[in-house]
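Selected chains only, in their assembly positions.
The chains carry the letters A and B, assigned in the order they are written, with residues numbered from 1 in each.
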Amino acid sequence: MKRVLSRGLFIGRFQPFHLGHKASIDFALSQVESLVIVIGSSQKSFEARNPFTSGERILMIKESLNADVDLDQKRLFIIPIPDINIHSLWTAQISNSVPKFESVFTNDEFTNMLFKEKGVKVIVPPLHRRHELSGTAIRNRIVNDLEWLNLVSPQTAVVIDDIAGVQRIKKLSLLDPHFNG
Amino acid sequence: MKRVLSRGLFIGRFQPFHLGHKASIDFALSQVESLVIVIGSSQKSFEARNPFTSGERILMIKESLNADVDLDQKRLFIIPIPDINIHSLWTAQISNSVPKFESVFTNDEFTNMLFKEKGVKVIVPPLHRRHELSGTAIRNRIVNDLEWLNLVSPQTAVVIDDIAGVQRIKKLSLLDPHFNG
(Lines give C-alpha, C1' and ligand atoms only; values in the text may rest on other atoms or scores of the structure.)
Protein backbone atom coordinates (compact mmCIF):
# COMPACT_ATOMS: atom_id res chain seq x y z
CA MET A 1 0.00 0.00 0.00
CA LYS A 2 1.21 3.41 -0.93
CA ARG A 3 1.72 5.83 1.95
CA VAL A 4 0.36 9.22 1.02
CA LEU A 5 0.96 11.08 4.22
CA SER A 6 4.34 11.91 5.66
CA ARG A 7 3.60 12.25 9.38
CA GLY A 8 0.60 11.46 11.58
CA LEU A 9 -0.43 11.95 15.18
CA PHE A 10 -2.00 9.31 17.41
CA ILE A 11 -3.46 10.77 20.60
CA GLY A 12 -4.48 8.87 23.73
CA ARG A 13 -4.22 8.91 27.49
CA PHE A 14 -2.94 5.32 27.73
CA GLN A 15 -4.32 4.58 31.21
CA PRO A 16 -3.01 1.93 30.64
CA PHE A 17 -1.52 1.23 27.18
CA HIS A 18 -3.48 -1.75 25.77
CA LEU A 19 -3.86 -3.95 22.69
CA GLY A 20 -6.44 -1.61 21.18
CA HIS A 21 -3.85 1.16 21.20
CA LYS A 22 -1.32 -1.20 19.62
CA ALA A 23 -3.75 -2.07 16.82
CA SER A 24 -4.45 1.62 16.15
CA ILE A 25 -0.73 2.38 16.02
CA ASP A 26 -0.22 -0.46 13.55
CA PHE A 27 -3.07 0.90 11.46
CA ALA A 28 -1.67 4.42 11.53
CA LEU A 29 1.81 3.18 10.60
CA SER A 30 0.28 1.56 7.51
CA GLN A 31 -0.84 5.04 6.42
CA VAL A 32 2.04 7.35 7.31
CA GLU A 33 5.80 7.40 7.17
CA SER A 34 6.31 8.50 10.74
CA LEU A 35 3.97 8.64 13.71
CA VAL A 36 3.87 10.84 16.78
CA ILE A 37 2.24 9.10 19.75
CA VAL A 38 0.89 11.87 21.98
CA ILE A 39 0.35 11.02 25.65
CA GLY A 40 -2.46 13.38 26.59
CA SER A 41 -3.23 14.65 30.11
CA SER A 42 0.39 13.84 30.88
CA GLN A 43 0.30 15.82 34.14
CA LYS A 44 -2.42 13.57 35.61
CA SER A 45 -1.82 10.52 37.81
CA PHE A 46 -3.10 8.97 41.03
CA GLU A 47 -6.72 9.57 39.99
CA ALA A 48 -9.25 6.76 39.47
CA ARG A 49 -9.46 7.60 35.76
CA ASN A 50 -5.76 8.48 35.45
CA PRO A 51 -3.81 6.17 37.73
CA PHE A 52 -0.42 6.19 35.99
CA THR A 53 2.21 8.92 35.76
CA SER A 54 3.56 10.15 32.48
CA GLY A 55 6.83 8.33 33.10
CA GLU A 56 5.02 5.05 33.73
CA ARG A 57 2.90 5.38 30.60
CA ILE A 58 5.92 6.23 28.44
CA LEU A 59 7.61 3.08 29.70
CA MET A 60 4.58 0.89 28.93
CA ILE A 61 4.44 2.18 25.35
CA LYS A 62 8.17 2.15 24.67
CA GLU A 63 8.74 -1.37 26.04
CA SER A 64 5.71 -2.73 24.21
CA LEU A 65 6.76 -1.25 20.88
CA ASN A 66 10.40 -2.28 21.39
CA ALA A 67 9.16 -5.89 21.51
CA ASP A 68 7.65 -5.66 18.02
CA VAL A 69 10.45 -6.78 15.72
CA ASP A 70 8.60 -5.58 12.64
CA LEU A 71 8.39 -2.04 13.86
CA ASP A 72 11.12 0.43 12.94
CA GLN A 73 11.73 2.61 15.99
CA LYS A 74 13.02 5.37 13.73
CA ARG A 75 9.47 6.02 12.57
CA LEU A 76 8.14 6.70 16.06
CA PHE A 77 7.96 9.66 18.42
CA ILE A 78 6.44 9.34 21.92
CA ILE A 79 5.61 12.79 23.32
CA PRO A 80 3.81 13.59 26.58
CA ILE A 81 1.66 16.76 26.51
CA PRO A 82 0.02 18.26 29.60
CA ASP A 83 -3.54 19.61 29.41
CA ILE A 84 -3.70 23.35 28.84
CA ASN A 85 -7.26 23.60 30.23
CA ILE A 86 -8.25 26.13 27.59
CA HIS A 87 -9.97 23.99 25.00
CA SER A 88 -9.66 26.49 22.19
CA LEU A 89 -5.85 26.46 22.57
CA TRP A 90 -5.39 22.72 22.82
CA THR A 91 -4.72 22.01 19.15
CA ALA A 92 -2.28 24.91 19.03
CA GLN A 93 -0.45 23.53 22.04
CA ILE A 94 -0.11 20.14 20.39
CA SER A 95 1.05 21.65 17.10
CA ASN A 96 3.81 23.56 18.89
CA SER A 97 4.92 20.55 20.91
CA VAL A 98 5.47 18.05 18.10
CA PRO A 99 7.11 17.97 14.66
CA LYS A 100 4.87 19.08 11.78
CA PHE A 101 2.13 16.57 10.90
CA GLU A 102 -0.58 16.24 8.26
CA SER A 103 -3.17 14.05 9.92
CA VAL A 104 -4.53 12.98 13.28
CA PHE A 105 -5.57 9.44 14.19
CA THR A 106 -8.02 9.31 17.07
CA ASN A 107 -11.06 7.48 18.39
CA ASP A 108 -11.86 10.31 20.78
CA GLU A 109 -14.85 12.38 19.63
CA PHE A 110 -13.68 15.56 21.30
CA THR A 111 -10.16 15.43 19.86
CA ASN A 112 -11.77 14.73 16.50
CA MET A 113 -14.03 17.78 16.85
CA LEU A 114 -11.30 20.21 17.88
CA PHE A 115 -8.91 19.26 15.09
CA LYS A 116 -11.64 19.31 12.43
CA GLU A 117 -12.62 22.81 13.65
CA LYS A 118 -9.05 23.87 12.75
CA GLY A 119 -9.21 22.19 9.34
CA VAL A 120 -6.89 19.26 10.19
CA LYS A 121 -7.52 15.88 8.53
CA VAL A 122 -8.79 13.38 11.13
CA ILE A 123 -8.76 9.61 10.58
CA VAL A 124 -10.68 7.24 12.87
CA PRO A 125 -8.81 3.93 13.17
CA PRO A 126 -11.06 0.84 13.03
CA LEU A 127 -11.82 -0.43 16.54
CA HIS A 128 -11.74 -4.13 17.36
CA ARG A 129 -13.36 -5.44 20.56
CA ARG A 130 -14.05 -1.85 21.58
CA HIS A 131 -15.98 -2.74 24.71
CA GLU A 132 -13.10 -4.79 26.10
CA LEU A 133 -10.21 -2.79 24.73
CA SER A 134 -10.72 0.52 26.50
CA GLY A 135 -8.85 1.99 29.44
CA THR A 136 -12.06 2.34 31.42
CA ALA A 137 -13.03 -1.30 30.85
CA ILE A 138 -9.58 -2.56 31.81
CA ARG A 139 -9.43 -0.47 34.99
CA ASN A 140 -12.89 -1.76 35.92
CA ARG A 141 -11.80 -5.35 35.36
CA ILE A 142 -8.77 -4.78 37.57
CA VAL A 143 -10.93 -3.32 40.33
CA ASN A 144 -13.26 -6.31 40.11
CA ASP A 145 -10.54 -8.98 39.94
CA LEU A 146 -11.59 -10.04 36.44
CA GLU A 147 -9.11 -11.28 33.84
CA TRP A 148 -7.33 -8.34 32.14
CA LEU A 149 -3.80 -9.53 31.33
CA ASN A 150 -4.99 -10.74 27.92
CA LEU A 151 -5.99 -7.17 27.04
CA VAL A 152 -2.56 -5.61 27.41
CA SER A 153 0.91 -6.42 26.16
CA PRO A 154 3.23 -8.47 28.39
CA GLN A 155 5.44 -5.37 28.71
CA THR A 156 2.57 -3.25 30.03
CA ALA A 157 1.79 -6.01 32.51
CA VAL A 158 5.39 -5.94 33.77
CA VAL A 159 5.35 -2.17 34.24
CA ILE A 160 2.07 -2.35 36.17
CA ASP A 161 3.45 -5.16 38.31
CA ASP A 162 6.68 -3.27 39.08
CA ILE A 163 4.79 -0.31 40.50
CA ALA A 164 2.11 -2.33 42.30
CA GLY A 165 -0.36 -0.81 39.86
CA VAL A 166 -3.21 -3.21 40.60
CA GLN A 167 -3.22 -2.15 44.24
CA ARG A 168 -3.01 1.50 43.21
CA ILE A 169 -6.02 1.25 40.89
CA LYS A 170 -8.05 -0.55 43.55
CA LYS A 171 -7.24 2.04 46.20
CA LEU A 172 -8.00 4.96 43.91
CA SER A 173 -11.36 3.42 42.98
CA LEU A 174 -12.38 3.52 46.64
CA LEU A 175 -11.46 7.11 47.28
CA ASP A 176 -13.82 9.98 47.38
CA PRO A 177 -13.31 11.68 44.00
CA HIS A 178 -12.80 14.95 45.89
CA PHE A 179 -9.16 14.97 46.81
CA ASN A 180 -8.26 15.80 50.37
CA GLY A 181 -11.84 15.33 51.62
CA MET B 1 -35.57 58.83 36.22
CA LYS B 2 -32.54 60.36 37.76
CA ARG B 3 -29.32 58.39 37.41
CA VAL B 4 -27.58 58.30 40.76
CA LEU B 5 -24.69 56.03 39.93
CA SER B 6 -21.84 56.83 37.60
CA ARG B 7 -20.67 53.38 36.52
CA GLY B 8 -22.06 49.88 36.88
CA LEU B 9 -20.99 46.34 36.09
CA PHE B 10 -23.12 43.68 34.43
CA ILE B 11 -21.64 40.21 34.71
CA GLY B 12 -22.59 37.13 32.71
CA ARG B 13 -21.17 34.23 30.77
CA PHE B 14 -23.29 34.89 27.65
CA GLN B 15 -23.41 31.28 26.44
CA PRO B 16 -25.05 32.58 24.26
CA PHE B 17 -26.01 36.29 24.55
CA HIS B 18 -29.85 36.34 24.67
CA LEU B 19 -32.82 38.68 25.04
CA GLY B 20 -32.78 38.33 28.83
CA HIS B 21 -29.26 39.76 28.85
CA LYS B 22 -30.40 42.57 26.57
CA ALA B 23 -33.25 43.46 28.94
CA SER B 24 -30.89 43.47 31.93
CA ILE B 25 -28.47 45.75 30.09
CA ASP B 26 -31.31 48.12 29.21
CA PHE B 27 -32.37 48.11 32.87
CA ALA B 28 -28.82 48.77 34.08
CA LEU B 29 -28.38 51.59 31.58
CA SER B 30 -31.48 53.25 33.04
CA GLN B 31 -29.64 53.37 36.38
CA VAL B 32 -26.06 54.29 35.52
CA GLU B 33 -24.18 56.60 33.21
CA SER B 34 -21.83 53.98 31.85
CA LEU B 35 -21.90 50.20 32.02
CA VAL B 36 -19.16 47.59 31.91
CA ILE B 37 -20.37 44.29 30.48
CA VAL B 38 -18.08 41.61 31.96
CA ILE B 39 -17.81 38.34 30.02
CA GLY B 40 -17.03 35.88 32.81
CA SER B 41 -15.22 32.54 32.38
CA SER B 42 -13.79 34.06 29.21
CA GLN B 43 -11.17 31.31 28.90
CA LYS B 44 -13.83 28.60 28.57
CA SER B 45 -15.20 27.25 25.29
CA PHE B 46 -15.99 23.93 23.63
CA GLU B 47 -17.69 22.63 26.78
CA ALA B 48 -21.36 21.65 26.94
CA ARG B 49 -22.06 24.51 29.35
CA ASN B 50 -19.61 26.91 27.67
CA PRO B 51 -19.67 26.25 23.95
CA PHE B 52 -18.55 29.66 22.65
CA THR B 53 -15.13 31.30 22.74
CA SER B 54 -14.59 34.72 24.19
CA GLY B 55 -14.18 36.18 20.71
CA GLU B 56 -17.48 34.69 19.57
CA ARG B 57 -19.33 36.00 22.63
CA ILE B 58 -17.87 39.49 22.24
CA LEU B 59 -19.09 39.53 18.65
CA MET B 60 -22.62 38.43 19.63
CA ILE B 61 -22.88 41.22 22.21
CA LYS B 62 -21.26 43.96 20.15
CA GLU B 63 -23.30 43.28 17.00
CA SER B 64 -26.53 43.01 18.97
CA LEU B 65 -25.95 46.30 20.79
CA ASN B 66 -24.75 48.04 17.62
CA ALA B 67 -28.20 47.31 16.18
CA ASP B 68 -29.95 49.24 18.93
CA VAL B 69 -30.23 52.78 17.59
CA ASP B 70 -31.27 54.16 20.97
CA LEU B 71 -28.13 52.95 22.67
CA ASP B 72 -25.11 55.23 22.86
CA GLN B 73 -22.02 53.06 22.34
CA LYS B 74 -19.96 55.58 24.26
CA ARG B 75 -21.60 54.42 27.48
CA LEU B 76 -20.56 50.78 27.06
CA PHE B 77 -17.49 48.69 27.83
CA ILE B 78 -17.33 44.98 26.92
CA ILE B 79 -14.55 43.27 28.86
CA PRO B 80 -13.70 39.54 28.95
CA ILE B 81 -12.29 38.27 32.26
CA PRO B 82 -10.89 34.77 32.75
CA ASP B 83 -11.66 32.80 35.92
CA ILE B 84 -8.98 33.08 38.56
CA ASN B 85 -10.09 29.86 40.31
CA ILE B 86 -9.44 31.36 43.73
CA HIS B 87 -12.90 32.49 44.79
CA SER B 88 -11.68 34.89 47.45
CA LEU B 89 -9.67 36.82 44.82
CA TRP B 90 -12.33 36.98 42.13
CA THR B 91 -13.80 40.35 43.03
CA ALA B 92 -10.30 41.81 43.29
CA GLN B 93 -9.45 40.46 39.85
CA ILE B 94 -12.54 42.09 38.37
CA SER B 95 -11.86 45.40 40.11
CA ASN B 96 -8.36 45.52 38.66
CA SER B 97 -9.52 44.61 35.18
CA VAL B 98 -12.18 47.27 34.65
CA PRO B 99 -12.58 51.03 35.19
CA LYS B 100 -13.79 52.02 38.66
CA PHE B 101 -17.46 51.19 39.32
CA GLU B 102 -19.99 51.75 42.12
CA SER B 103 -22.46 48.93 41.64
CA VAL B 104 -22.87 45.44 40.24
CA PHE B 105 -25.90 44.19 38.33
CA THR B 106 -26.25 40.41 38.41
CA ASN B 107 -28.78 37.62 38.62
CA ASP B 108 -26.13 35.14 39.69
CA GLU B 109 -26.37 34.25 43.40
CA PHE B 110 -22.70 33.53 43.78
CA THR B 111 -21.51 36.75 42.16
CA ASN B 112 -24.01 38.54 44.37
CA MET B 113 -22.62 36.86 47.50
CA LEU B 114 -18.96 37.56 46.72
CA PHE B 115 -19.46 41.26 45.97
CA LYS B 116 -21.68 41.80 49.01
CA GLU B 117 -18.98 40.16 51.16
CA LYS B 118 -16.67 42.96 49.97
CA GLY B 119 -19.23 45.65 50.67
CA VAL B 120 -20.09 46.40 47.03
CA LYS B 121 -23.67 47.44 46.17
CA VAL B 122 -25.42 44.66 44.22
CA ILE B 123 -28.59 45.23 42.18
CA VAL B 124 -30.66 42.30 40.87
CA PRO B 125 -32.25 43.25 37.53
CA PRO B 126 -35.88 42.12 37.16
CA LEU B 127 -36.10 38.88 35.18
CA HIS B 128 -38.72 38.36 32.50
CA ARG B 129 -39.52 34.88 31.22
CA ARG B 130 -36.67 33.55 33.35
CA HIS B 131 -37.29 29.90 32.52
CA GLU B 132 -36.98 30.52 28.80
CA LEU B 133 -34.40 33.30 28.83
CA SER B 134 -31.45 31.48 30.29
CA GLY B 135 -28.34 30.14 28.59
CA THR B 136 -29.02 26.64 29.89
CA ALA B 137 -32.59 26.63 28.58
CA ILE B 138 -31.53 27.93 25.16
CA ARG B 139 -28.72 25.37 24.81
CA ASN B 140 -31.17 22.62 25.78
CA ARG B 141 -33.67 23.80 23.18
CA ILE B 142 -30.94 23.78 20.54
CA VAL B 143 -29.93 20.23 21.48
CA ASN B 144 -33.57 19.10 21.25
CA ASP B 145 -34.36 20.93 17.99
CA LEU B 146 -36.91 23.18 19.68
CA GLU B 147 -37.55 26.76 18.61
CA TRP B 148 -34.86 29.11 20.06
CA LEU B 149 -34.29 31.86 17.49
CA ASN B 150 -37.01 33.97 19.13
CA LEU B 151 -34.98 33.99 22.37
CA VAL B 152 -31.89 35.67 20.94
CA SER B 153 -31.21 38.75 18.87
CA PRO B 154 -30.94 38.34 15.07
CA GLN B 155 -27.25 39.29 15.40
CA THR B 156 -26.55 36.48 17.88
CA ALA B 157 -28.30 34.09 15.50
CA VAL B 158 -26.01 35.18 12.66
CA VAL B 159 -22.87 34.67 14.74
CA ILE B 160 -24.03 31.19 15.79
CA ASP B 161 -24.85 30.34 12.19
CA ASP B 162 -21.46 31.56 10.91
CA ILE B 163 -19.57 29.23 13.23
CA ALA B 164 -21.89 26.23 12.85
CA GLY B 165 -22.77 26.72 16.50
CA VAL B 166 -25.87 24.53 16.50
CA GLN B 167 -23.79 21.55 15.43
CA ARG B 168 -21.14 22.40 18.00
CA ILE B 169 -23.64 22.53 20.87
CA LYS B 170 -25.19 19.23 19.79
CA LYS B 171 -21.82 17.48 19.57
CA LEU B 172 -20.66 18.83 22.92
CA SER B 173 -23.88 17.64 24.57
CA LEU B 174 -23.09 14.06 23.54
CA LEU B 175 -19.54 14.00 24.81
CA ASP B 176 -18.38 12.44 27.98
CA PRO B 177 -17.92 15.42 30.31
CA HIS B 178 -14.44 14.09 31.06
CA PHE B 179 -12.26 15.48 28.33
CA ASN B 180 -9.94 13.09 26.55
CA GLY B 181 -11.68 10.01 28.03
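We take it that contacts are C-beta pairs under 8 Å (C-beta built on N, C-alpha and C of every residue); 3 or more make two chains touch, one makes a residue touch a chain.
Remember, it's a predicted structure, so these values are computed and weren't measured experimentally.
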**Q.** Entire complex copy count, 2 subunits given
**A.** 6
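Here is the rule we use: only the chains that are shown with their structure count from here on.
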Q. For chain A and chain B, what's the span in angstrom between their mean Cα positions?
A. 37
Q) For the complex, which residues does chain A have touching chain B? A) 13, 40-41, 49, 83, 85-88, 108-111, 113-114, 136
Q) Which part of chain B faces chain A closely enough to touch in the complex? A) 43-47, 53, 168, 171-172, 174-176, 178-181
